[in-house]
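For this view, one protein chain was removed and the others were kept in their places.
Chain naming follows the written order as A and B, and within any one chain the residues start at number 1.
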Amino acid sequence: MIDYVVIPLVQIAILLVGVLTAVAYLVLLERKVQAWVQVRLGPMRVGPHGLLQPVADIVKLLVKEDITPARADKWIYTLAPIIVLVPALIVFAVIPFGQSVTLFGVSIPLYIADLNIGLLYIVAVASLGVYGTILGGWSSNSKYPLLASLRASAQLISYEVAVTMTLVSMILVAGSLSMVEIVEAQQAQGWWFVFLQPVAFFIYFVGGLAETNRAPFDLPEAEQELVGGFHTEYSGIRFALFFLAEYANMIVISAIATTIFWGGWLRPFPSVEFLAFLDWVPGWAWFIAKTMVFLYVFLWVRATLPRYRYDQLMRIGWKVLIPLAIANVIVTAAWKVLVAG
Amino acid sequence: MGEAIAFYSLAALILGLGLAVITARSTVYSVLFLVANFLCVAMLYVLLRAEFLAVIQVLVYAGGIVVLYLFVVMLVNLKRGPEDHADPRRRDRLGLAMAGLVFGQLLAVAIYAFWPSQATGGASATAARGIGNVEQVGHALYVEYLVPFEVASVLLLVAMIGAILLAKREL
Partner (left out) sequence: MDNQRVTSSMFDTDELVINMGPQHPSTHGVLRVVLRLDGERVVDADVVIGYLHRGIEKLCENRDWTQIILLTDRMDYVAAATNNLGYCETVEKLMQLEVPRRAKYIRTALAELQRLASHLVWLGTHAMDIGAVTVFLYCLRERELILDLFEEYCGARLTYNSMRIGGLPGDLPPGWDRKAREICDLVDEKVVEYEQLLTQNRIWLERTRGVGVISAADAVAMGFCGPPLRASGVYRDVRVDEPYAAYEELQFDIPIGAAGDTYDRYLVRLEEIRQSTRIVRQALDGLPDGPVMGKVPRLIKPPAGETYHAIESPKGELGFFIVSDGKSLSPWRFRVRPPSFTNLQLLPKLVRGHLVADVVALIGTIDIVLGEVDR
């Protein structure tokens, strides 16, 4: 009973609180990192060095007047942000933050569920997030946000193909769909998989940038967009949900990259005995550190690179990344059959 | 016991949502009820311990095919405002007649299936061999039914090429 109900509930509670706090502070981190790159300081007033800024932002969004556009579809208008946020959060159920931790004599695994089809679950759930984007634009009852939302979702589903292909190559290398087993396979094979599949990682990361609508693929939501983006008509808590979902997706992409490519909770060079002294750092600390590195890269890229035009974006997705990803699968499969056996 | 509750409630949901799909007042609502329907079917698969199929159902049907339905619905109705999605042709008499015909056919098939006969015996044996397992499905697809699989892939490829040809104005 405790194993089935209590522990998972506690884990879920901790995870939700943790993820939502992380998302709120990620927003602050983005503003700070961008500011430092741009030779300025970012938010400094609310709290010491602006550390309470997320609180101020959330309070502001919550107390804003609840506006629904005149002829918008009320149900869908409210449903859209929820549809975007929920998949972003439930993906965390299969992400392993570590192996297990022993508290009060009870061994608690640092993941909510180790599905034997974990990776597939992630892809399936992520593919449902598209609906929120489409419906968000449609429910605003205006042509321009609808077109913008259709473009944003077309971008999403195009890059989803490339990302899924890279995950397929990773399944081939790891031999399993379970997230925990993938990390264990990295330990068994002695290498973080990024060293075995650098191309797959590159495609995954670029696809991840496009899936989360981050620079350089953020034209659909750029301020310079002439026709309003798909969340033009949203304000207050609904806008906050869209916003949270985008940042939660960023954390999801980083966490998955860490797990699949960069060894999850493993320390660097897990099979080298010489470095065993690094083991005093717990697994979940390595996991969080690695995820933070990717999040930083997300922010860094946004501060540095210009943005692609929509047609260039789609061309890269379809004509460059997908063929590359498919070629990667073929090469990996061939290597597995001919060499690894 | 818990399984029975889960099954019956899911079944009710599936049927209810299915009804909602055909009676909804707006096409977009129909599509959304369809998505919910597919998600419930996926839950049914999980109940049957066919997790792989459940996830594939979500990934392919709910997350892929219906998204395209939604695209088409929204683009085709772009000229009309979102509020006039109600289709007056739904109450057509010819449509009703054809629906009645299809219903009669389905009834006939169902009655035939439940009639005691020899055809049902062999199917259940293979079904019991643990369908949700990825390896089993893979084995079935790539070893036992390889040719149909390849033919299906070629069919899909032809459909894709056809769609691109129709959509592009100049090649």
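Rule of thumb we're sticking to: contacts are C-beta pairs under 8 Å (C-beta built on N, C-alpha and C of every residue); 3 or more make two chains touch, one makes a residue touch a chain.
Owing to the predicted nature of the structure, the values given are computational and were not obtained by experimental measurement.
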item	value
Selected residue (touches chain absent from view) among A:49, A:64, A:307 or A:336	A:307
Sites on chain A contacted by the missing partner chain, in the whole complex	34, 37-40, 215-216, 218-219, 222-227, 303-312
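To be clear about the criterion, only the chains that are shown with their structure count from here on.
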item	value
Cα-centroid distance, chain A relative to chain B, in whole angstrom	29
Contacting residues of chain B [partner chain A, same complex]	26, 28, 32, 35, 51-52, 55-56, 58-59, 62-64, 67, 70-71, 74-75, 78, 81-83, 134
Residues of chain A that touch chain B when the two form their complex	71, 73, 76, 115-117, 120-121, 123-125, 127-128, 130-131, 134-135, 138-139, 141, 143, 146, 150, 153-154, 157, 177
